[in-house]
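Yeah, one chain of the complex is gone here, protein chain that is, but the others are all in their spots.
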Amino acid sequence: MLCQLEGSQAIARAIALCRPKVVCAYPITPQTHIVEGLGELVRSGELSECEFINVESEMAALSVAIGSEAAGVRSYTATSSQGLLYMMEAVYNASGMELPIVMTLGNRTIGAPINIWNDHSDAMSARDAGWMMFFAETNQEALDLHIQAFKIAEKTKNPVMICVDGFILTHAYERVDIPSQEEVDKFLPFYSPEVCLDIEEPLAMGAMVSPDYFMEVRYIAHIKQMKAIETIGSISEEFFQKFKRKSGGFLREYEIDGAETVIVSMGSVAGTIKEVIDELNANGEKIGLLSLICYRPFPADILNKALKNAKKIIVVEKAFAIGIGGFLSREIELAIKDKEIVSVIAGIGGRNITRSMLKECFLQKNNNQSTKFLGLNEGIIEAQ
Amino acid sequence: MSSLTLGNRIKSENVTIQASRLRPNTISSGHRACQGCGEALAARCAIDAAYEAANGKIILVNATGCLEVFSCATPENAWKIPWIHSLFGNAPAVASGVAAALSNQKRNDIRIIAQGGDGSTYDIGMGCLSGMFERNDDVLYICYDNQAYMNTGVQRSGATLPFTRTATTLPNSKYMGNDPQTGKNVPQIAMAHGIPYVATASIGHIHDLEQKIAKAVQINGARYVHIHVPCPLGWGFEPSKTVKIAKLAIKCGLFPLFEAENGKVTKSTPIDEVIAVDDYLKAQRRFAHLFSKSASPDPLSFLQKIADKNIEKYGLKKGISNE
Amino acid sequence: MFQIRIHGRGGQGVVTAAELLSIAAFLDGKHSQAFPSFGSERMGAPVTAFCRISEKEIYLREPIMEPNAVIIQDRTVIEPSNAFHGIVDSGFALVSSRAPVSCNNKSIRVSCIDAVGVAMEYIGKPIPNAVLLGSFAALTGIIKIDSVIAAIKQKFSGTIAEKNIKAACFAYDKTQKGDL
Partner (left out) sequence: MNKPFAVVLDASTSLCNKTGSWRTKRPEYITRLPPCNSACPAGENIQQWLYFAIEGKFFDAWKVMVERNPFPAVIGRVCYSMCEKACNRAITDGAVNINLLERSIGDLAIAKGWEFEKNANYPGKKILIIGAGPSGLSAAYFLKKLGHEVTIYDNHKKPGGMMRYGVPRYRLPNNVLDTEIKRIVNFGVKIICDKKIDDICAAIKEFDAVYIAVGASIALKPDVKIESGSNIVDAVGLFQKLENEDKDLPYLGQTVLVCGGGNTAIDAARSSLRLGAKNVKIIYRRTIDDMPANENEIGEALAEGIEILCLRTISKVDKNKIFVDKMNYDREASILSKSGELEILYADSVIFAIGQSVDKDMFSNIEGINVSENGVIEVDENMMTEIPGVFAGGDAISGKRTVTHAIAWGKKASNYIDAYLRSTKVTKPPKNEVITFKRLNVAYYTKNPRKNVFIPMDISFKEKDTSYSGKKIIEEASRCFSCGNCFHCDNCYGYCPDGTIIKHKDGSLEFNYDYCKGCGICASECPCGAIKMIEE
């Protein structure tokens, strides 16, 4: 059913369609509307047989999800920014214990200085935590990704984080197609884990692991996640078959055929980039876009193929590490060697990314700088 | 024969589960606790009692700490029942999650117990514990109180007694061990949440402990049982003296045994014969500096006052029973 | 693509206005995108919201800097919010104001309606967004008044919906009549 909905509401609906048994969260901007929406769906009975728990912190939010998931029921939480950092210990814990929790990350930067606006710093802080991570470009994709997320997580026994740009998507009203409950039920089977806290078959979860085994534990986790690339692909394909909509998977290409310059980005900024490409290509430029959806596991081979013909790669990235620079651009270097890769740090702390900025940036030639900061106010910098 | 021993070959009433040949042994032999570990003993007593009270339907959530480390390290798991360890500070929340899942599955017959040491309970996990209490989640939380961070090498916690010597409160010319102006009382904090049941127990009184656990397990909502577990390593006494030390703590009044329901003390276990705190303290090296020749008598009288206050507050001379 | 920027103060339903606009456009069969100026919305602080309406799918995520129309829910924010900034030539500016408002850019079509007055009369609260949307529908023809009504029904229920609809319709009619 087509609806005009706020992104957060669309995500809440998607979650409800997945019939989680436990939803728990702690409020943090810009994630709040998602859990408010879920809370209402639970209270109204639209999402039935679901425990909605107001916890006292993000640490508790993910911990409750760890508990309920370990007890064998589908569990969901959502957070942003500082909240993710506050629960970070549990983030690693959930993946280490192979608990297929799904979490929405309403992307927001990390303080100090405190700032509630969007960038991908929070997501990047968890990029090595063993979770699978997907970035939504639109609210439709956010909705679709959440439905796929449970299936991916439960099939691979690996938690999944769906990253949705805070405010830009979470607070934006857009047209979304919400599938019916029957459709989702057909796609996402009832969750019945092999391993859980079961009095009939008592197991201990979360054992201490000594140096004798720890490396193997981590190695296996790595191999499993790399293997999960197949699962992600097939689930995305299955989603397309069932819902007649391309969603999820690894990346989305736009005007890539014959493109000399390929822009790589994650999340909602792809929309604005597309507008810029349309305009520039109309004037004879050969620019394409590669919007990366699946960030973890990092689909290096798939990226390599997609970027094979590009002469220049511009990575528009919404987060960077102080002391080294962009994350994504460095990871792209893993996928493709010997190409000019420019890192464009953009939209940090909610700074607007406008068409004019991007246009200028894409057209810049003979660039000596491998890292650029889009829309940096030189005046302020000089004053400092 | 006696009713004060754990078992009695003649009578079947007033004997402990621990004396039963068919006790559940929820924590199996082969665990890696220190010799004479009070916590290992307390865990078996408490969880066995819970197991019996819940007809074997128990799920355990364990905070990081000695108990977790010695009971479950690959490839050996001592637990006979479903058990999960997540983190140091989140056991109450994980338990809330398990409770939510089971409530969702209409399995309220399965009882959930979260457990941790005083470090996780008093300090790092206090937020999650308070949240679990405040939501009145259907979880029994057991704190095994050995009054310091033993797992990491005996550092001070919020449960450390005044004047205790720990690795981070070494007595010197300026300080007589742990600062007496610090510390908190989690049983009282639990009571302040108005949760249905709060109790203190000790391995020095297994009958009492088992009764309290059995009662706690059967109540719905958030419950808190605080068990005093002497630690031979951290407190400095012979491993064979663990139970004796626990008994002394009860007898001197420094560890009062009581029950509280809905925020009010309803019962306390009387002390037969009150002893001076000195008798308890001097049996432990962590207080040895209080008994040196040059030591001031003030710390001892300070601790005696705490004990006296407990005795008065909880009516330990005769015991309270409002049932 | 038709881009609308809405100015007002926290508590005046600025974001709701954008949302209602986007729903109305959606109901008209168009693509639309509404989003607030992101921030911690405090009661009384100047607030901006945006809405894009298009026949095609909308990719653009930048804030609206060159609106085809602005809706100003409170004339006192015009200055602090620089509300007339960037309006395209012959763009619309619909202002909630009892007194006439003037704009330096004479190509802009400025219209005023005492939306608060109408809202007080019909709704009993100084929330002018429905009134302004009714007026906006009449003024620009970008959205149908029936869609505005349907959007209000979707968003609100019961007497609140009814009152808002009445207010919107009153403003629509008044604007149609050129009675501003």
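Note that the chains are named A, B and C in the order they appear, and that numbering of residues resets to 1 at the start of each chain.
The working rule: contacts are C-beta pairs under 8 Å (C-beta built on N, C-alpha and C of every residue); 3 or more make two chains touch, one makes a residue touch a chain.
Just so it is clear, the structure is predicted and the values come from calculations on it, not from any experiment.
*Asks:* In the complete complex, the chain left out here touches which of the visible ones?
*Replies:* A, B
*Asks:* Taking the full complex into account, find the residue in B:A46, B:I59 or B:C72 that is in contact with the omitted chain.
*Replies:* If we include the chain that is not displayed, B:C72 is the one touching it.
*Asks:* For the chain that got dropped from the picture, name the residues of chain B it touches.
*Replies:* That gives, for chain B, the contact residues 1-10, 15-16, 18-19, 21, 25, 27-33, 35-38, 40-41, 44-45, 71-72, 74-81, 206, 232, 238-244, 247.
*Asks:* Considering the whole complex rather than only what is displayed, give the residues of chain A touching the chain that is not shown.
*Replies:* 96-98, 157, 194-195, 201-207, 209, 213-214, 216-217, 220
Here is the rule we go by: only the chains that are shown with their structure count from here on.
*Asks:* Chain A to chain C: how many Å between their CA centres?
*Replies:* So the centre of chain A lies 33 Å away from the centre of chain C.
*Asks:* Touching residues of chain C toward chain A in the complex: what are they?
*Replies:* Where chain C meets chain A, its residues are 18-19, 22-23, 25-27, 31-36, 38-40, 58-63, 65.
*Asks:* Using the touch rule from the top, collect the residues of chain A that touch chain C in their complex.
*Replies:* 2-4, 6, 29-30, 116-118, 166-168, 171-175, 268-272, 274-275, 350, 352-355
*Asks:* Taking the complex as given, what residues does chain B use to touch chain A?
*Replies:* Chain B residues touching chain A: 56-59, 61-62, 68-69, 72-75, 77, 79-87, 89-90, 92-105, 110, 127-128, 130-131, 134-135.
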